[in-house]
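Handing you this structure, nothing more for now.
Every protein chain except one is present and positioned as in the full complex.
Note that the chains take the letters A, B, C and D in the order they are written out, and that residue 1 is the start of every chain.
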Amino acid sequence: MIYREAGQFKTSYARDGGLYPIRQDRYGLIVLLLVAVFAVPMMSEYWLVTIFLPFLVMAVAALGLNILTGYAGQLSLGTGGFMACGAYAAYKLATAFPDLNIVLVFLGAGLVSALVGILFGIPSLRIKGFYLAVATLAAQFFILWLLNKVPWFVNYSPSGVISAPPRAIFGDIYVTGATATPEAKYLFALAVAALLALAAKNLTRCAIGRSWMAIRDMDIAAEIIGIKPMATKLGAFAISSFYCGIAGAMWAFIYTSSVEANAFEISRSFQVLFMVIIGGLGSILGSFLGAAFIVLLPILLKNAPEMVGLSIPVDVIAHIEFMIFGALIIFFLIVEPHGLARLWQIGKEKLRLWPFPY
Amino acid sequence: MSQAEASPAGPAPGEVLLKVDNISLSFGGVRALTNISFDVMKGEIRAIIGPNGAGKSSMLNVINGFYHPQEGTITYKGETRRKMKPHQAARTGIARTFQNIALFKGMSALENIMTGRNTVMAHNPFTAAVYLGPAKRSEIHHREVCERIIDFLEIEAIRKTPVGRLPYGLQKRVELGRALAAEPEMLLLDEPMAGMNLEEKEDMCRFILDVNEEFGTTMVLIEHDMGVVMDISDRVVVLDYGRKLADGPPDQVRNDPDVIDAYLGVAHD
Amino acid sequence: MSTAPVQSSAGEAPGATAPILSVNNIEVIYDHVILVLKGVSLEVPEGGITALLGANGAGKTTTLKAISNLLRAERGEVTKGSITYRGEQVDSMTPSELVRRGVIQVMEGRHCFEHLTIEENLLTGAYTRKDGWSAVKESLEMVYHYFPRLRERRGSQAGYTSGGEQQMCAVGRALMANPRVILLDEPSMGLAPQLVEEIFEIVRQLNAEQNVSFLLAEQNTNIALKYAKFGYILENGRVVMEGDAAELRENEDVKEFYLGIAGGDRKSFREVKHYRRRKRWL
Amino acid sequence: MSNQLRIALWALGAPVSVGLIGLLISAMPLIDSNFFFTWGYYLEVVTTGLLTGVLYSLVALGFVLIFKASGVFNFSQGAMVLFAALFFVGFMDKWGLHPALAFLLTAGVMILLAMLIERVVLRPLVNQPAIILFMATIGITYFLDGLGQTIWGSDVFTLDIGLPKDPMFLMEGTFEGGVMVNQFDIVAAVAAGAMVIVLAFLFQYTRIGRALRAVADDHQAALSVGIPLKTIWAIVWSVAGIVGLVAGVMWGSKLGVQFSLALVALKALPVLILGGFTSVPGAIVGGLIIGAGEKIAEIFFGGYIGGGIEDWFAYMLAMVFLLFRPQGLFGEKIIERV
Partner (left out) sequence: QENGQYMPQMVYRTGPYAPNGIPLANGEGDYLRLLNERDGGINGVPILIEECETAYNTDRGVECYEKMKNGGPTGAAQFSPYSTGITYALIERATADQIPIFSMGYGRADASYGKVFEYVFTAPATYWAGADAAIQYIKAEEGGDLSGKKIALVYHDSAYGKEPIATLEHLAGQEGYNLSLFPVPHPGLEQKSTWLKIGRQVRPDWVIMWGWGVMNQTAIKEAAAVGFPMERFIGNWWAGAEPDVRPAGESAIGYKALQFHGVAHDLKVHQDMKTHLYANGKGLADDESQVGEVLYNRGIVNAVISTEAVRTAMDHFGNKPMTGEQVQWGFENLNLTAERLEALGLTGLMSPLSLSCADHEGGGQARIVQWDGEDWRPASDWIVPNRAGFLSEAYEASAMQYANEKGLTPRDCN
């Protein structure tokens, strides 16, 4: 009843091709954004710094991987590597050009990662599926090794740790470094994530997105109807790595402020993959839902016993957390293999039919 | 049904659009095609028939560059080529549908058809990411073209349905739509009517004939329904075990004893 | 149709002999929201050939899958009604149990095992058989006898054979199980004309000689009604008409919509200038 | 080319290529006068590599079994190795059971686990795309890691089943200082080799083997011809669990039994793609190539670029092979048709 689209006529293809053709969705999004901009920053620092920041950063990474895996169908486990590229590129750019605006630093970091992404995407022209996934691990391991080995990347710091220099936007609002307030960091990350999500949505709903999906769904047929596999796949790798690179830069600059290459090791890649699959392959919304799920769940699980007043040793909690986490992944896959985004969609369909069951 | 050869109005008959010469193709020990030669005139509907495993689909795969024959040449629009990538072939105006439906399962019917226009659409990631402006204009423009195809194929109702959920016949229709969206000069149809009932076959024939008449699109058609083949095609090639058995107008082919022997079983009316 | 011996009366009226398969008023939903079958009932008599006709999307495949219990693998479920095989509820059995008891389905769209050779494909069909290698071997010979083309391609990976060859392989594979009931989903799709006839001849032969029952979903109404004894017409998830094959063939609506011979002669496809206005039983 | 033939070719080609690579490396001192090369040392490196490789194969084998039989890329193989090893030492250390008894009991646990996985995870996910099943196995991984450690704790267990550990020197007459090999590695390699041969037979030449491959191709069609997925999956996962147990015992006595044991799976992945996901012999050949390759690279050339290159080198090596054979050396050809 609430969710009725009846009466909402689209009178032009432009309207029909709009981002959110259904009014309720549009309003929902606006409300969500308003909450994100005005209400969330009022929350405690703990929430901002340990939940919302990693959530936004990982959502950007998930967007990146979703473009590659969810839309273009190229399974990748190299996300961590591309994120690391972005983080280190941002560090090099920021330290080499101290006056460069942080936004440009991030863009530059994205571009560098995109180039690296293209390089490591080349095998995808021949290798497919799980073979490709394992091959992308080569990128993962090699990039981290390289960043760890070449002192130039860390400006010859002996420990190999990079730490984000303080940078401001609009003159004096610091968004990175120790003096940046959590609110500023959060809003900046929010802006980046929102813009990137919008761009991803746009990319995926036009010709480029369709050629990605075509390659994903049936690569041979796609080629036969005239889609260039090379340009499409490498393009997907480039754009995906661009996103991952920015996510890596955000991680290093906004979230932890200092990283060593290990922060982007293989488990990070898997984490992003979970987000994408749990959230929903081929869904922008899914990237956010997945990121929220994977970031929030462990924190929730970790704090749950405390909230209900149980005191369980941390190691037992950690083990049980593992078990529950695993079990929940399986549970959600069984309930809806196409991810949270699909669950959401089915929910909406039910709402539309409500009060009838179907 | 006597007017089989009287090609309807269209470009001057006699102009050869495609010529395959002495094509031989084998996979390991299997000879899929042996010395096949035939030509396709501009604007005609050319049928390829033959028993299962005769090499019909392989022939289409050769024409659009998916298989590379060991021998022989292909001359398309006066240009002779040997090896070509399928996407290059597509860009020279060859579109096709597939025997086993090859739609993009994760997309809606409309998106599938829009994908067919990929060869003529711009791909600039920067404008696309911003969307407003050039990308939007191009989307809307191409959307209009695709909507015309959707109207034509009478699939308005399902344009937003994910194709995976569509019944077989409609999927075939969407696939035809996707091929048409490329505005091809030559359309390769691999058993477009398999799995359809009579009514749907009639519709499909109508679509094929209309496209052929209206746009002068040349058709190469593989079909096992002899009624359809004999009724709508201008000329028929018969393949058997990778060899060419006969070639000519439907009436001639249908009475060819070799063809009856190898394929039709009984003379077909 | 001279061979039909004793059981020829089996298909006269459903219910006369105990049906081997009966579907009672089932409802099927995919993905929890898409309602596809809205109360379908039908029966397959022991030793009968029953045709299930209907346009694209009418729900034929869904019905067959509901019987063979393959629906679950598609995230579909039977929400109402029941299906019984020899009086037993089907939904308590796994597909493999059903095959062991003699119900096998030939899936629409071939579904061969791509990486297995044709012969291996056929042998997997005999997986549930317990009657020894020589019996299996015999069946294999029988399949090769029916489809000589398969013998030629026995060593090729199924993924690399032509569409028609795969179709033969799918049908052959089901025959290898030595079934009592075969659910055939569009067996003629993609087959050359003489092979279509052949497949139906095989159906008749198995039916006559080994008393195998068939439920046959087919688009080619003409030939289906020629071989079947009884027919159901499905539209939009409902049975809209049922009756003896012979009766159905004479029905004017059936003639017009499914056989294309309304008002006497068959029309040339070239001459169908106007698009038919669909008439549906709703 | 048939697999048998290819294996034979490899058997001949391998020693030759080892020799040729050795020759190439022996020329290195011409370029770099500090380069250390003796044939004895080279052989030592190669044998060590090969023996390590076999241990990788042992883990890779578990992956292969399950992939071959159901098209599932079972990410939890590493976790199963850890899980099995934890139970094995747990039974031995905490319950004081005899190793043989502990082994049998653990095998039982693994079979139980397989049945559970089939019932709870695989059955509801039948006919889903491969990536979803892959994801589900990651869920299993977490679950097992958590469960194993909840039961047995996260301390290091020492696993000693009395295998010899001392170095052994061979061919002392031929090479100065002899060629050092590790006795333990040899025992492990023999066990792994035997395992592989048995499994190769089981899966290639039996009715079950054929059914397994059918399942991997198309779940629904397999169901439709009456292959009982339930049983098949329970069997395969049990076998994979037992392979995991053997791997766990071997790796566990090398590394001690604790959390990191699960990470040996990462070393098995390049082996897996190099050999081909679907081939049991491929797992062995892949292991040998990766093992020897990464050791040679690290030891002779790693120093030039900072060392620690083994990890990515294994993957790069595998990738290079893949560029020539996208399905891996022995994998089933990926069917591309329209």
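FYI, a contact is a pair of C-beta atoms (placed from the backbone, for glycine too) under 8 Å apart; a residue touches a chain by one contact, two chains touch by 3 or more.
Just so it is clear, the structure is predicted and the values come from calculations on it, not from any experiment.
Although it is not drawn, the missing chain touches A, D when the whole complex is taken into account. Among A:Lys92, A:His319 or A:His338, the one in contact with the hidden chain is A:His319. Across the entire complex, the residue among A:Leu146, A:Val259, A:Val272 or A:Ala291 in touch with the chain not shown is A:Val259. The chain not shown here is touched by just one of A:Phe55, A:Trp145 or A:Phe188, and that residue is A:Trp145. Although one chain is not displayed, its contacts with chain D can still be listed: residues 36, 41, 44-45, 48-49, 52, 149, 153-156, 158, 160, 165-167, 177, 180, 182, 184, 254-256, 258-260, 263-264, 267, 294-295, 298-299, 302-303, 306-308, 310-311.
One chain is missing from the display, and on chain A it is touched by residues 45-46, 49-50, 54, 145, 148, 158-161, 163, 165-166, 177-179, 255-260, 262-263, 265, 299, 302, 313-315, 317-319, 322.
The rule is simple: only the chains that are shown with their structure count from here on.
The set of chains touching chain A and also touching chain D is given as B, C. Remark: among chain pairs B-D and A-B, A-B carries the greater number of C-beta contacts. Residue positions of chain C with contacts to 2 or more other chains are 34, 160. The set of chain D residues that touch two or more partner chains comprises 337-338. Chain contact topology: the protein chains form a complete graph, every chain touching every other one.
On the side of chain D, the complex with chain B involves touching residues 338. Residue ranges of chain C in contact with chain A, taken from their complex: 29, 31-35. Of all residues in chain A, only 69, 75, 123, 126-131, 133-135, 137-138, 141-142, 145, 148-150, 220-221, 224, 266, 270, 273-274, 277-278, 281, 315-316, 319-330, 333-334, 337 touch chain D in the complex they form.
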